[in-house]
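As you look at this complex, bear in mind that one protein chain is not there, while each of the others sits in place.
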Amino acid sequence: MDKKKLARLIGQWGSFTVLMLVLLAAPLFLSDFRLIQLGKFLTFAIIALGLDLIWGYGGMLSLGQGLFFGLGAYGFAMYLKLQASGGKLPDFMFWSGLKELPWFWVPFQSPVFALAAALLVPGLLAGILGYFVFRSRVKGVYFSIITQALTLLTSIWFVGQQAYTGGTNGITNLGSAQIFGHSLQSPPVQRGFYLATVVALAGVYLLCRWLTGARFGRLLVALRDNEERVRFLGYDPVRLKVVVFVLSAMIAALAGILFVPQVGIISPSSMGVVPSIEMVVWVAVGGRGTLLGAVVGALLVSYGRSYFSESYPDIWQIFLGALFIGSVLLFPQGIVGSLAALPQRVKGLLSRRPSPAGGEAGNEPLIQVTATHAEGRS
Amino acid sequence: MPQTTNAKAILELEEVTVSFDGFKALDGLNFRMAYGELRFVIGPNGAGKTTLLDVLTGKTRPQRGTVLFDGRVNVTRTPEHELVRQGIARKFQTPTIFPSLTVYENLEAAAGFREGVVGLMGRLDPERQERIEEVLELVALRPRAAVRAGVLAHGEKQWLEMAMLLVQEPKLLLLDEPVAGMTRAERNRTGELLQAIASRCSVLVVEHDMEFVRNFASRVTVLHLGRLLTEGPVAQVQADPRVIEVYIGRSYQAEIAA
Amino acid sequence: GGSSASNNAAESSPAEAEPAASTPAAAAESAAGEGGDTIKVGILHSLSGTMAISEVSVKDATLLAIQEINANGGVLGKQLEPIIEDGASDWPTFAEKARKLIQQDGVAVVFGCWTSASRKAVLPVFEELNGLLFYPVQYEGLEASPNIFYTGAEPTQQIIPGVDYLVNELGAQSIYLLGSDYVFPRTANLIIKAQLEHLGVTLAGEEYVPLGGTEFSTIISKIQEAQPDAIFNTLNGDSNVAFFKQFKDAGFTAETLPVMSVSVAEEEVRGIGPENIAGHYTAWNYYQTTDTPENEAFVAAYKAAYGEDRVTSDPIEAGYFGVYLWKEMVEKAGSVAVDDVRAAAQSGEITFQAPEGLVKVDPENQHTWKIVRIGKINESGLIDEVWSSGEAVRPDPFLQNIEWAAGLAEGLSQ
Amino acid sequence: MDALILQAFNGISLGSILLLVSLGLAFAFGLMNVINMAHGEFIMVGAYVAYVFQLLLAPAMGGVEAGLWFLAAIPAAFLVAALLGGLMETTLVRHLYGRPLDTLLATWGVGLILQQAARSIFGAPNVNVVSPAWLNGGADIGAGFLLPYKRIFIIGLVLLVVVAMYLYLYRTSQGRRLRAVMQNREMASCLGVRSRWVDATTFALGTGLAGVAGCALTLIGPIGPSLGTFYIVDAFMVVVLGGVGSLPGTILAATAIGVTNTVLELGTTATVGKVLVLLAVIVFLQWKPSGLAALQTR
């Protein structure tokens, strides 16, 4: 009996614990470059967790995570930039013809304000957008495209406002910023940010796990399955959806905050349409609805990308493309999802399992392309 | 607001009209139902029965007319989820459940409907858990409690959906063809169940199975072309030549007579 | 050519002797300088994404130079080992790859970047790790990092003469500014506007198109309304193709409304189609047609390596001779250590007989002295020189020697 | 007045281009629930088909200027892109029906591969397709304003494609079969429809249309490996704004975006114009949450 319990505990927490231990120990065996790279990938894993929450569980495919990530990153980068400029006007403002610091930059001299803004602004934006969008029952692809449009709009806008945002360049050259009296780039600070990222990842993971394990999480799944039924059970889907949307946005923003000091640059290209799609790809590769899958997917795809591009700089995209195709065909539920289902599948194979022949597949349209198709006839 | 002449009406509809691109699915419908009543609504395919339920649950907003629930809720102006909280629960014509959740989780989701996001983070209170157990027993899904609802057979889904409503303890239960696809024995059980429920809440059942209607209904409303054709005790209604003409059919009537 | 600095290794010292800015860089240098019989050099360009259309050829040219050098005995007797990384048209990726090349691979130098945005992204990395970047593309100036050598033009070597040509030679009294929406065009246009004011020329309008934008009908209508005498074009990349095609379709010709471009070179002309752009002007420091013996050899070598149908262009040439400039510096320093190389450059004696003519590294700002050439695109897709500064123009990235830019440069530079 | 006509024309022209790039996507997306992220790359394939035709066939077909090769390239681009699309459907997409997200992932991968393949085959720099001489110039509407023949040609081509698509979808039994399969694949096969064949042809049609778009776009835009990426987001915007699965909606949405963009851009700048259009799309979807012409069932 006790043994069983232990086995279950290991099953539930084993891989997570091992992962965390490995990550915490990473500074001991990784080179400086690889450590910074891993830190960056871990921030991606954080984004993926938030996306998994809203998409894997709640069924809302947000193509706007890049936006929230970017806003978080910009918020903190503004502070770092002011720090790095040492009281002078940031360089890009000079060469864009500004003479003094714009008013909305002023409060970002305070790290507390910057951090708060970096978290709250994306949350607020998600809240407002979510409220209107969900209230008018925008669903499925329509939701995806709205979030994508907002992402595109913001990144174009950021590019256009060079004097205030650094334009295409983004905010860079943060090297001389000081964190607790140390230069941003000094090894202890970098290590600190790395560890902070690991801790944040663990925290976000536990939060998501708690949320999805509770009845709230099951209600999210219910929303994904049949929003009408949820409404006609007496819940206000708008409120539930806004809550997760805001949460996932703030998780992405947190990742942005951790991204900037490690990578040293944030630019509109990191918050645009393509990165937002890539975030979806991470979760899909790892396995939707399995939080660990989101983490694994983000790490694996990022490493794959980095490995392929280092090994075959001229044609690496072919390998990356093949990786996506392969993972879809070999791991239909994502890597973690499929591995979790493996024991069952093996059993099934041994007993010559028949499979549905027609095209009728899983009953969970992730994007309800035509929401009306799936809707039950009342 | 319509005058509530009879304080005991749980439901009062006046001159309700619903049209789709000019086609009137409900056409100036007047309808009343008293507390504690087990009311059956029948009528030809396309008569507007489902549309009536759509109106009562806020899914469809009528172009004209007023709907008053419980003597105080203006149904046409209240959001759907709020109507549920006020006590109107509905079973859809095709079973509508959450296929990814287990049977138990489906019921749990239904039971927590009055809780906020924070409340949903905690456990379900024991009282409601008990209620779920009770209902599971009632609909004989106990052995299936841990099964993913998506794999249930059609009839089992019907039962599950009904169970989800029962745990909510509504004031008014709306059922759209609840016994479709059930064997006679199951129909009888359902009928008994409905009669039992009716002691605690009002029930409005849409059904085509005349045998079921005869066995369990007292008062029957007949809709036709979006209007009230007739209303009254079963025997009277099924003898009404208009009902026979548009709904029951002559030979069937002959069979019954024989 | 380029013998002035050869074997002048007397003052060189091992890298470790220098107080390097950070340990990883020092480690990198020791790896590059002493380990084995090769010297690792990095190449960092966009090989995928939208910028690949331009940057892949520069990578090719850089590789060509490395091969030539290796065939001739290498640098300091060691062969160069190129490590290629793809910046993927994404600035943070550039930053990461730069870090990887310096920290992980320990390269002695990196040749790369095209857009100013990518340069701005890698700059802090090079400064932090004390790496060395050779940047081969014209840009907006106002920068002089000790860790970067600029082998392309800054504004006084391209943009300002370009505007002068429009006004003085073509008699334009009203000029329309058209650019992509990013830092180079916007900053360049700030300078141009000051220049126009100085010259008393009307600014007919100013428009920016998102990078990659391909729809110009409305902008062309606006140009039509504004009726300028000439257009100064700082569009980058694919947008140029769309603009010139649609510009021609709207009925404009080089005779009715000439366009001066600063980011359209031979390779872009081929993508645009000579029939769509012939007769318009460009400002650069080099053309495939530039008449020097070095260029003849270079064009022949480039075509031999990559195909008869390939063309050379200014950034390609700058990407090519940058490697040779570095070789000159290293050989003068007798070391590949960044500080030694920089010190060698500060001698002011680093020159190279490049295809465009003799280029010289300015000891103060690490830009190159270059001849300015205005060209006119011909029907065959090549560019004919129509004006030249004759001698190499001294680089002045902060516009310090230009009176009308005084206020501007003050505001712009730090 | 002339300027006004020109602007209206510009709007319609932009709309027609948007429609052209989104029609194929609407096919795969609206009808098959397949999110084809490689759609842009099929546009690119069409453009390169035109390039290859110019290189190989123009000399034999009366020279580059005569443009006969270009007319031939349009159906050829359709065929090549359709064949590639058919191949992709049978080898990949087929296994993913009902898993729209997996199709997104897989087709995204295919897009990467196609882009890189183009770069490897044709080189990274842009290539040029010389347009036929008879498409040079434009119709003079006075005051020096020209309506370029190329844009008129594209508008005409789009009209042709739309009519053909309409007839195919709503006036042929093949079209009805297609719609039936897309709405209920299992039931369609129960009624005797060979749904595999229908799937493959539908998908191929969609990518074929992308090929046509690519071919036409060589007239006014760049031809390079990343050509598709310029259009893909706009195409998605159009399809969704129109209402997924609705041909009239797609047409309306493309025109609306085209005209709005042009008008807004005239009053502001290209960047602000684009931002405002996106804002308008967002606001509009609030009001009509399933697009302009959403299909209604209960």
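Every chain is named by a letter (A, B, C and D) in the order it is written, and numbering of its residues begins at 1.
Heads up, the rule we're going with is that contacts are C-beta pairs under 8 Å (C-beta built on N, C-alpha and C of every residue); 3 or more make two chains touch, one makes a residue touch a chain.
Convention: contacts and distances are computed from a predicted model.
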Among "Acyl-CoA dehydrogenase family protein", "Hydrogenase formation protein HypD", "Heme exporter protein D" or "Urea ABC transporter ATP-binding subunit UrtE", UniProt-listed name of the chain not shown: "Urea ABC transporter ATP-binding subunit UrtE"
Sole residue of B:34, B:153 or B:235 that reaches the chain not shown, by the stated touch rule: B:153
Touching residues on chain D - with respect to the absent chain: 173, 176-177, 179-180, 183-184, 186-195, 245, 295-298
Residues from chain B at the interface with the omitted partner, ascending: 20, 43-47, 49-50, 93-94, 140, 151-156, 158-159, 177, 180-186, 189, 208, 210, 246-252
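Note that in this section only the chains that are shown with their structure count from here on.
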Centroid comparison with chain D (C-alpha atoms), farthest chain: B
Most centrally placed chain - per-chain CA mean versus overall CA mean: A
Chain centre separation (chain A, chain C; CA means) in Å: 37
Junction residues of chain D, two or more chains touched: 115-116, 269, 271, 274
Contacts with two or more other chains, residues of chain C listed in rising order: 47-48, 181, 208, 210
List of chain D residues in touch with chain A within their complex: 29-30, 33, 35, 37, 92, 95-102, 104-106, 108-113, 115-117, 120, 183, 185-186, 189, 195, 199, 233, 236-237, 240-241, 244-245, 269, 271-272, 274-275, 278-279, 281-282, 285-287, 289-291, 294-298
Residue numbers on chain C that touch chain D, as the complex places them: 47-50, 52-57, 181, 207-210, 212-215, 217-219, 221-222, 224-225, 238-242, 245-246, 248-251, 267-268, 270-273, 275
Of chain D, residues touching chain C in the complex: 3, 6-7, 10, 13-14, 17, 115-116, 119, 123-131, 136-138, 144-146, 148-151, 219-227, 229-230, 261-262, 265-266, 269-271, 273-274
